Each structure stands twice: as C-alpha cells, then as structure tokens.
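Here we show just some of the chains, and they stay where they sit in the whole.
Order as written gives the chain letters A and B; numbering starts at 1 within each chain.
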Amino acid sequence: MARLIRRRSGKAGLPPGTPVHVGERKVEELKITLIDYDEEQFQERPISAAEVRPFKETSTVTWINVDGVHDVATIAAIGDQFDLHPLVVEDLSSTGQRPKVEEYDEHLYVVLRMLTCSDESGHVEAEQVSILLARNVVLTFQERPGDVFDAVRDRIRTAKGRIRRMGPDYLVYSLIDAVVDNYFLVCEKLGECVEPLHEELVTAPTPASLHRVHELKGEVLNLRKVLWPLREVVSSLERSESQFFRRATRLYLRDVYDHTIQVIDTIETYRDVIAGMVDLYLSSVSNRMNEVMKVLTIIATLFIPLTFIAGVYGMNFRYMPELGWKAGYPAVLAVMAVVAGAMLLYFRKKGWL
Amino acid sequence: MARLIRRRSGKAGLPPGTPVHVGERKVEELKITLIDYDEEQFQERPISAAEVRPFKETSTVTWINVDGVHDVATIAAIGDQFDLHPLVVEDLSSTGQRPKVEEYDEHLYVVLRMLTCSDESGHVEAEQVSILLARNVVLTFQERPGDVFDAVRDRIRTAKGRIRRMGPDYLVYSLIDAVVDNYFLVCEKLGECVEPLHEELVTAPTPASLHRVHELKGEVLNLRKVLWPLREVVSSLERSESQFFRRATRLYLRDVYDHTIQVIDTIETYRDVIAGMVDLYLSSVSNRMNEVMKVLTIIATLFIPLTFIAGVYGMNFRYMPELGWKAGYPAVLAVMAVVAGAMLLYFRKKGWL
C-alpha cells in the first residue's frame, strides 16, 4: 500500500501564505525557461528569477516555465514580481493538491495533475502542474523537468497552427489540453494491464493475481480522484464569464471538457471491469476448491462401502458359511467391483464426475 | 473482453482542430449523397465534395449524407464549404465519441450512436452518426454505408406525411427519431437473448451460462453509456430556446425524449434481471454442490457405524461368546440392517434425503 497522505506536519502552526515545500523533492536545482512570442517574433531561452519582471509589461505573450518547486525562496521571488496572492505562492510549493481553479482580480490560478504510467506495472505517477495566467504572461510550475508540453512548444516554435495568432488564454487552453490528452495515453497503458490480467483470472488465477487486481483498483481510484475535480475545473473555466478567457477560446475548452468526460467514462469502465474481476477471482477460487473437495469426497465415498464389505468377511464368527466356499473370495471381490461400478455409474449419471 | 478504449495515441500532440481519423476504417471509399426537396420538388443523386457549396444558398431543404469518415481531407473540404468550426471537423472523423450536442453561431452539431444488434449473440455494434444543421442544409456523417434512415428517405421521396412541408429542423428530428426508434429493435433482440438465458440458468446452468451473463451485462452497460448521454442531448434540444428548432418541431422532440426514457427503462429492467441472474447462477451452483456433498456424506455416514460393528467382531479375543453362537453371523447382519434402516429413516424424517 502506497503512503496514504503527504506529510504536512512541518506546516502546522505556520501563518497562512508561508511558502513551505510539501512533498518529495524531485529535482536538484530549480530551472526557469522563457518563451516569448507574438505573431511575428519568437524567443526561447533560460532565464533567472530576477529577469522576469519586464515581461509583465510587454504586449507579447510570455510563457515562463519553472521546473522544481522545492526552492521556496525563488518561487516567492517570482510570485512577488507578478503580485501573486500569498496563498497562491504557498500553494505552488505545496504539492499533492487536488485539481482546482481560483480566480483572483489580477490572475487566474489553475492546478492540474500531470500523470505518467510506467508501461509494465501500470503504476501511475502524478506530478503537480500549476498554471497562472496574468494579463499577457503565463506561468507554469512543475515538480521536475520533463513534461507533456513539448508538442505545444513545437507548435509555437514553428508558428504552425493557430497558437501564434491567439492570445495567452489560448496558450493556457493548449497546456490544459496537452495534460488531458496525455490522460488518454495513461488510460491506454492501464488498459493494457487490465486486459491480460482479466485473461489470467479466467485461465489461471493465483493469489498474486488478486494482489494485482487490488493494485490496479488502487490506481483507478487514484485516477478518479484526479479526474472528477478536473472535470469541475474545466467545466467552470468553460462556463465562467470571466475576463480571462475570450469567447473563441471557450469553445476549445468545451472540447477539453468532452475529452475529460471520455477519459472518465473509460476509467469508470475499468472500475466496473476490475470490480467484476474480484468476483471472478473469488468464484474461480471457490470453484476450484469445490472441485477438489468433490473429487476427494467421491474417492472416500467409493471406498467406504467396499471397506465395510471387507470388514464383514473379516469377522471371526465360527459359523459363516461363505468363508468356507471355494468361490467365496472371488465372489466377494466381484461384488465389490459391481458396487464400485454401480456407484461410479450413478455419480456419472448425476454429473458429479 | 472487448477492447476497452479506442487508440487515440496517434493524435497526442497535434494541435486542436486537426482532423485525424480515430477508430476502425469501415469502408473503402467515401460516398456522398444529396437529397434536395421542398413541398413541390425533389431530387436525389450522388454528389462530389466540390459540388455541395451552392446548396448553402438555396431555399430548399438539402440533406447531404456522407458514408465513411476516414478520408479526412474530403471531410475537411466539406467542412470548409459550410464554414464548420475546426473542432467540429475534427470530431466528425474522431469516432467513438459520446452522444452530445453543440451549438455554434451558425450551426448545430449533434453526435449520436446508431446501434445494430446481431440476432443470435446479442452483440451490439455502435456506429457514430454526426448530424449538422446549418440554415437549410442538413449534413449527416456515418462510418459506413447502411443506416436506419431508409424510412425517412422513403417518406421524403413519396411526399408522404409532414416531412416535405416542414423545414430542415423537422428533418433533423426525423433522423434522431429514426435512430431512437431503432433502439427499440435492439432492445427487443437483446430481450430475446436475455429470456432463454434466464430459462437456462434455472434448468441447467453451466459455466458457459455465466460467461454469457457477463457478456450480456457488458452489452447492457455499453447501451447505458450510449443512452444516458442521449437522454441529455434530446432533453437539451427540446428545452433549448435556440434558433435552430421551431416550436412545432420541439413538440416532436418531446416525443423522442419519451421514447428515450422508455428505452432506458427497458435497459434498466434488463440490468436488474441480469444482476439477478448472477445470484441465480451462484445460488444454483452452490445448491448443486451442496446436494452432491450431502449425498456423499450421507453414504459415508451410513457405512461408518456398520464398519465399526464389523470391526468389533473382527477382534481376535479368545473369549467372545457371540463368535461361537450359531446365529451370531446372521444376527449381526440383521443388527447392521436395522442400524442402516434406522439411520435412513432418521435422515428421511429430517428431510435430508
């Protein structure tokens, strides 16, 4: 069983808005990358926390990505430059939050969970991604380098598609879309674990299979805990009449919403399938147990009457005429064979063999 | 177990609105058919994607049906001519979506799932049908030729009924109605699989029956996943105060809504019945197992005391008066018969035989 809760104890008693890193430290050094573009121009380069300020005022779309959230001082410095609310700054470093959206006067704050699923075991890892939209600037904060945004970066670099023509809200949409699109991959990988397991349970169930079922069940439950709040996040972004999303972009959010529902549908199907698996395992195990007991009991039942007959002729009565017959012994053996045969026939007729 | 999710991996990383075919390719070549009518005139003919444009401007009702959605280029071309939103064009080729309705400024987009149920096995196949209503033009997109719309076509051809007098919204209603009406047929066929199976489970359950129950359960779960969103689609069409449906047509949509509810009722009944079937199977199997064990145990129980008696007179004590009696042997046999008879009587009285 994985750890059920992240330790937040270090945090108890601190005033609200105090940024403290909660969770595992996943990267050595915090790294900031800048992408700045509009329809004509484009630049991409590493940047330090001290340099980000000026981009607040430009008319270009600026995407500042931060890998590593354990360095609370730097995070706080960035937050300061964009006048982020202290509670937002606190949340950035506090990993393990549910997907949520918070609207402030000057910025929109979205928390998502980016998933990765290891191929062979179906274990799903989650990483917290924070997206902040403040005027023309989009800030993203991730726990470690490596993400699902490369396709978005490529589209910006190559000036392909709509993304260079549209504003920062479309960039935010693209990032959310990339996260949700990735869920389909995670679902497929999970599906590839579910299907052979189902096969295994039908043909050769072992206690290890049951353990595996419980593991997968846990993964699916964790996914549900990410997906249902995500659905609310996307739905509230789509419907909100906020200043942050233009009407045209909101149509795209509806598309993301549809995708979220589709992923949820798939996950709920998995849940049903996995719930059925436990029943399948139990019924299969009990079936096998019953088979064993039945065969053993039939063997015993077959020999008990025969042993009785042998017992009768083992009695020491002086006057037992059969004992003196020449054909006594073979006759008794024949009787035994007939009795055994009759019982076997009866069992077969009854369908017990 | 059928595949749980359609592969969408080919799509990850593409910008939104990129039409990519998702799903199985079910037809060789895309085919477009035109039906154009008003109260006086009627024409029906194959048409190419390049020719559809002019019908956008005519005052007649135009129904353009496309069979085959894998040819994304042609689909995109048609979409272009009717100014469809890029996300709609993307969805047209992306099969495996949930029923949904989307309202745009210039068009209404409805996704339905058309079902076919093979007679003997009760397996239900689903095909995605997209219906677009743009002014006087109705576009339908199907995965393959062959559909449930022939009755609608006949009514248009023969100028029978209301359909030629009424507008494109009534045509859209007629198509939705045809799809929903077809669900009744699917339900009936499913019902024809459910009933004999119930019979079989009562009289002669085999592990194959249980497998069959699980299959049918899967079919019913899939149907539910189609039906519940459909209900929302129809209900939102009926209630929406949109420009696309006139008030008169909305009364007909209410009728479709009633039918949807009736199908859902039926499917929920099936679900209850099938859920009961698993219990029936388990209780029936455990009953039979209990019967077997009871009979076997009774046989053993009957002979064990008799064997004991035989064992007593098989002892080699020198001084056992009974052994010397002339009537010893038959007396013991009689005693054994009495004991066995008494036990059988007792078992019968107790109702164990």
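To be clear about the criterion, a contact is a pair of C-beta atoms (placed from the backbone, for glycine too) under 8 Å apart; a residue touches a chain by one contact, two chains touch by 3 or more.
Please read all numbers here as calculations on a predicted model, not as lab measurements.
Shown are 2 identical chains; the number of copies across the whole complex in this structure file is 5.
In the analysis below, only the chains that are shown with their structure count from here on.
Rotation angle, chain A onto chain B, C-alpha superposition: 70 degrees, expressed as a multiple of 5. Between chain A and chain B, the centres computed from C-alpha atoms are 27 Å apart. The touching residues of chain B, counted against chain A in their complex, run 1, 3-5, 7-9, 11-18, 85, 87, 97-98, 100, 102, 104, 207, 210, 214, 221, 225, 278, 282, 289, 292-293, 296-297, 299-300, 303-304, 306-307, 310-311, 313-316, 320, 322-326, 328-329, 332-333.
Across the complex, chain B is touched by residues 150-151, 154-155, 160-163, 174, 177-178, 181-182, 184-185, 187-188, 191, 194-195, 198, 251-252, 254-255, 258, 261-262, 265-266, 269-270, 272-273, 276, 279, 283, 287, 290, 293-294, 297-298, 300-301, 304-305, 307-308, 311-312, 314-320, 350, 352 of chain A.
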